[in-house]
Each structure stands twice: as C-alpha cells, then as structure tokens.
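Worksheet: one structure, shown below.
Only one protein chain is missing; all other protein chains are in place.
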Amino acid sequence: MKKKLLSLILTGAMVMAMAGCGNSGATGSTGNTGNAGTTATATGDGALTGTLKLGVIGPLTGGAAIYGNAVVNGAQIAVDEINALGGGFQIELQAQDDEHDAEKSVNAYHQLQDWGVQAIAGTVTTTPCIAVSAEANSDRVFMLTPSASATTVTEGKDNVFQLCFADPNQGSASAQYIFDNKLATKVAIIYNNADAYSTGIYQTFKAKAEELGLEIVSETTFTDDTTDFSVQVGDAQSNGADLVFLPIYYTPASLILKQADSIGYEPKFFGVDGMDGILTIEGFDTSLAEGVMLLTPFSADATDDLTKNFVEKFTEKFGEVPSQFAADGYDCAYAIKAALEFYAAKNGGLDVTDLSAEELCEILISVFTDADFSADGVTGLGMVWDTNGQVNKEPKAVVIKDGVYVGM
Amino acid sequence: MLVHLINGISLGSIYAIIALGYTMVYGIAKMLNFAHGDVIMIGGYVAFFALTSDKLNLPAPVAVLLAIIVCTILGITIERLAYKPLRAATSLAVLITAIGMSYFLQNSALLLWGANPKAFPDMFKNAEAIELFGAKISPVALVAIFANIVIMIILTLFTTRTKMGKAMRAVSEDKGAATLMGINVNFTISLTFAIGSGLAAIAGVLLCSAYPTLMPTTGSLPGIKAFTAAVFGGIGSIPGAMIGGILLGVIEILARAYISSELADAIVFGVLIVVLIFRPTGLLGKQIHEKV
Partner (left out) sequence: MKIFEKASVASRKAFLNYGIVLVFFIVFQTLVSTGNISSALKGQLIPIACYMIMAVSLNLVVGISGELSLGHAGFMSVGAFTAVIVSSSMAGSSDMSSLIVSIIVAAVIAAIAGFLIGIPVLRLNGDYLAIVTLAFGEIIKNILNCLYVGIDEKGVHFAFNNPAALAMSATGKVIINGPMGAVGIRKISTFTAAVILLLIILVIIQNLVNSRTGRAIMAIRDNRIAAESMGLSPMKYKMLAFTVSAAMAGAAGAVYALNYSTLVPKKFDFNTSILVLVFVVLGGIGNMTGSIIAAGVLVVLPELLRKFSDYRMLVYAIVLILVMLVTNNEKLKGKIDTFFKKLRMKLSKGGRK
C-alpha cells in the first residue's frame, strides 16, 4: 500500500513538474530507514539542492553509435527539463564516447572521474558495461545502466542497477504470450549470438517454449557484422515456420523483414523491446513491418502525458522520434533524481554539490534497494529494483498497423 | 541448395565489382587502397539522398549516375591529395596513408550523416521474386549478377581494344618504359582511380539494395572481403577478380548455410590460404620468376 501511494505521489509530482508548475521535489514516505551512515548535508526542510555531476558513457562513434547517441540525447532532454525547473537542484551532464569497446569505456570512465563525476548513467552497451562496472565497484561509484541488460552486468556488484529489463524476463514473457494467444504452431528463432542481450532472451524463450510445448523448427544465428540473412530466413521458410521470433535489435530486424519480403515469405514476426525503433529508420519501407508484434516497455505512440511530453520535446530538439534507448536514457536521469529526492525527504534535505562519488554511491544504493522506493518514467510506472540491481516493470504487447503501434 | 548457390553468386558479383577496384589500382599503382571500401559507402549515401530527398527525388538510373560521378571525383581527389605525393615512398607508407584516408572518410560520413543506419530504398519495388526451379530468387540478386557480367565485358574490351586501356596495361607492366613511350603515367593512374571509384559507386548501390542498411561502416567489411577476393583470383588480374569474387561469395553463403554462420568467414579465409599455398600469386596471377 505504502509503495503504491508513494508511486502515485511520485507520478503526480513528476507530471506536475513536467507541466511546468515549477513544483520541484517528490514526497517520500516518512520513516527512518535508508541512512547508510553517510555524512550528507541536511538542510532540514527535506529539499534536494545542489548540482549533481552525472556522467553518461556509451558508443557515440562507430558501429553502435546509434544506441549511445540515443541514450545521451534522451538523458539530455531529462536534464534540460530538470534544470529548467529551478528549485535549487541542477544536473551537469557529461557524455563520453567508448566506441563500444571495453578498453575505451574504462578510459571514458576515468575521464569522467577526472571531471569529478558523482554518478553514472551508463554504460549503454553490455561488454563495456561489465568492464566499467568492475572499476566502479571497487571505486564505489554508483551506476544505473539504461540498456545493458545482461545479468552479468549486475552480478556481484551492489552498486550497479539496470533500468532496462534483465534478459530472462523478456524471453519467457514472449513465449508465454505466443502460447496464450495461439499465434503459431511452428516457431523459428533468429538471434545474434555475439550479443548478450539477444542470446539471453533466446535461452529463456527456448526453455519456456519447450516447457509450454511450442514447436521450434528453426534456430539460426548471426553476428554483429552480418548483413546477409538469406540463409537464416531461407531456413525458417523451408522448415515451414509460421512465426519468426526475433530477439534482436531493429537494424538487423529490418534486414530480415526485407529479405523475407524479397523471397515472398510472409510469416508472423514477433520481436522484443530492441525491435522498437524499426519505424524510425530513415528510408525504411514501413509496410514491410506491417503486422510485426513486439513486447516493449516503451512505445513512442503511447498517449500518456509523460510519453507525449518526452516524444514531443525529443522530436523538436533532435528531429527524430525517440527510440527505446532514448527513453531509457531519459528515465535514468529521472530515476536518479527521484532517488535523491526520496533520500532528501527522509533525511531532512540533501545538498549534493559537495558529496563525493563514494558518499553518493552509498546513498543511492540504500534508496534503490529500499522496498519503499519506486520511480516512474516513460518506460514504465512504478519501477522497483531488487537487491541484485534488476528492475521490475511490465512490458506491453503492441502490433504495428498502418505504420504505427497499436496495443494488443 | 540452388537458392544458396544463386544468392552466393549474387553476393560474389558484388564482391567482384569491388575487387575490380582493388585489383586495377593494385595493378597500376602497386598499392593496397584500403579506402576503397569507404568509397563504396559514400556512393551508397549519395544514391540514398538522391533517391529519398524531397527536393531531388531522382529516378533510380539518375541517382546511380550521380553516385558514380561523385565517387569518380572523390577517387581522383583522394589520389591527387594523398597518394600522388607518395609515389616514390615505400609501399608501407602508402598503405598507412590509405588507412588514414579510410578513417577520414568513415568519420566524415559519421559527422555529415550521423550514426543512425538508413534503410536504402527498394529500387526494384515492382519486381516480383522470380521463381527458378522451385526456388525464389530476389530481383536484386539477378541485377547484381547481370551488372557484374556487363562490367566485366566492358572492362575487358576497354583494356584490350582502346588506346587508353592499352596505356593502362603498359603502365602496370613497366612505368619507366611506358613514360619513354610517351604515355602520361600520372593521367593513366588518375584514370584507373576514376574507373575503380566509379565501379565502387555501382557496387555501393548494389550492396545497399541487396542488404539495405547504410551506416558509416557499411563499406569496411565488404571492402576487406573484396580485397581477399582480388588476392584469391590473382591481384592485378581483371578476370581473376571476377572469379575470386564469385567463388568467395558462393563459399561464404554455402559455409553459412551448411556449416556454421560463425565460422563462415574463417572458412572463406581458410580457402584463401590453401589456394595461396598451392598458387602463391592467386588463381590467375602471374608467376613472378626471380632474377638473380
């Protein structure tokens, strides 16, 4: 009950804040837990003040640049909104490029440390995230990754939290959905086995499908450099699959749809959250994606106020519709702000300016693992975290009709 | 099996057209032009904007022509600015410069057009998949094969029948002697770059039509594969590039279909190594006899 009430209040506060009422700060429930023995400056009135140095690490150049740029742009929108509110709390944002490479990512992390970073919204991609989180864990720097979804990212590191789903949830949810709605009798899977995200979903999907008795007739793989999908699509076709499950990102997915179309193969396609964005590829013939189904926590066409506000601002500033990654970046900044406000309300105020990264890390860990804390954003309402750092939120099933998402 | 074979030949045809650029430049300037793959990418982008921009909205043949023109000019410019000053330098110095040029083109594309992949428009939208012995073949695949054959015939005629083509062969044979015979070596080398880059534009359009994502890094991997194809067939040899390209494409697709998609590239490179062990200068390369 407490949790629900809190999330309601938080939602209210956020919506009001975004509507420009200038009402800053969230209201936390009363109580005296969550103080992790840090020496935070209390101002006595429960307000959050000061300037937070927030760092983002992600691929801004190279083959994976699209994901990093989306997250940075999304976070930028959130930071602009928060700073425009005034009210004493400001965020300084710095983004560093890691080229989707572990070595460069650790370099980027150290650059942020030299700048005096207090918390990190990153890193965007999984492999660099594992490398950086190991460093951050020994340095005690708080990390909230917008999109690195593998379980190895958070495993054994109390300071690392995920804003996106951990992979296992999505796979089993997808299999369950396909089974419940009797979407297929024969399923083909095409997944990227160089990608922890894709492989993770594949494994749980397969386990769940076997448990439910869904027949999997074709399993094919590809890697990051693959552009030719004739073999994978051909295999699905020749095995008579009537549904192709694509636990992959939207760029290869667009190639698969194109390939299927060019050989006249028309099964149902079922995707996961990485598929979101397929309608925004410049030049993509959206009629190819007609009837594609996906489970996603974010859809740019949702009609709630949070999403509408975010999509409008993002489109205005960057000239494109935000993808799920941008939404994750946006939510990261707000989740960290909400956590700080939660702490401030409980402990009679908080000035973040002079807090060291270590102090802030303990504060944020205590809040994120607090059962009473939840955050709202465009990728989900009432997100709560467990002590492993994994988030709990609900995916929505949508289908593409006439070039837009329609709820199912 | 037949589908895979034809898909392989189609992919191989694209490799072959790219490989021609490598092989001609290598034959004449004795340099590995690592920026060639990125010229393909530029060609793809030019065609993409010509086809999709609201202001231009050009018909497909004009867009392809525009891409060819831009790439030809780009190729000549790169040669003049970066490679010509190094004509007397070691081949390693030229190689590193070419790599620098490759980075330069990729990062310029990143700044100009962003990292988001673009979906290349379907130029053969109205064409249906063609059925051949019960296998469905995409129209792009057939166009690629056809384009490859036409280009091969034109190039062979050009190098054997025309004056400029003969000059080209003379320069690749012996620069000094060609100069003495009154051939303008610098012009001939520029011409080679122009032809190679024009072919790269065609390859770029075909590549993006067959695999319609366009990113700043689109050209790198096909570039390396095509380079391998050129060596496979015997670098410097035009029919060699064609055979090398097609074999490479077929091996790659078959390996992916019947062995493992992760090991496909390893198998392609493995076959290359085996061929080079038995024919150290490629399938159709000239055997060089050492003089003491």
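As written, the chains take the letters A and B, and residue 1 is the first residue of each chain.
The definition used in the following text is that contacts are C-beta pairs under 8 Å (C-beta built on N, C-alpha and C of every residue); 3 or more make two chains touch, one makes a residue touch a chain.
None of these values were measured; they are calculated from a predicted model.
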Checklist entry - Looking at B:L5, B:L58, B:I76 or B:I96, which residue reaches the missing chain? => result B:I96
Item to check | Touching the absent chain when the full complex is considered, from A:T51, A:N83 or A:N107 | outcome: A:N107
Next on the checklist: Tell me which of A:N83, A:Q176 or A:N193 is the one touching the absent chain.
Outcome noted: A:N193
Checklist entry - For subunit A, which residues lie in contact with the unshown chain of the complex? => result 60-61, 96-97, 101-103, 106-107, 109-111, 113-114, 126-127, 130-131, 133-135, 150, 152, 193-196, 199, 223-224
Checklist outcome for this item: Hidden partner sits against subunit B at residues 26, 32, 82, 85-86, 88-93, 95-97, 99-101, 103-104, 106-108, 110-111, 224, 227-228, 231, 235, 260, 262-263, 265-266, 269-270, 272-273, 276-277, 280-282, 290, 292
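In this text, only the chains that are shown with their structure count from here on.
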Checklist entry - Okay, in this complex, where on subunit B does subunit A touch? => result 3-4, 7, 11, 48, 52, 107, 110, 114-122, 128-129, 136-140, 210-215, 217, 221, 252-253, 256-257, 261-262
Item to check | Sites on subunit A touched by subunit B in the complex | outcome: 60-63, 65-66, 69, 193, 220-223, 225-228, 230-232, 234-235, 251, 254-255, 258-259, 262-264, 281-285, 320
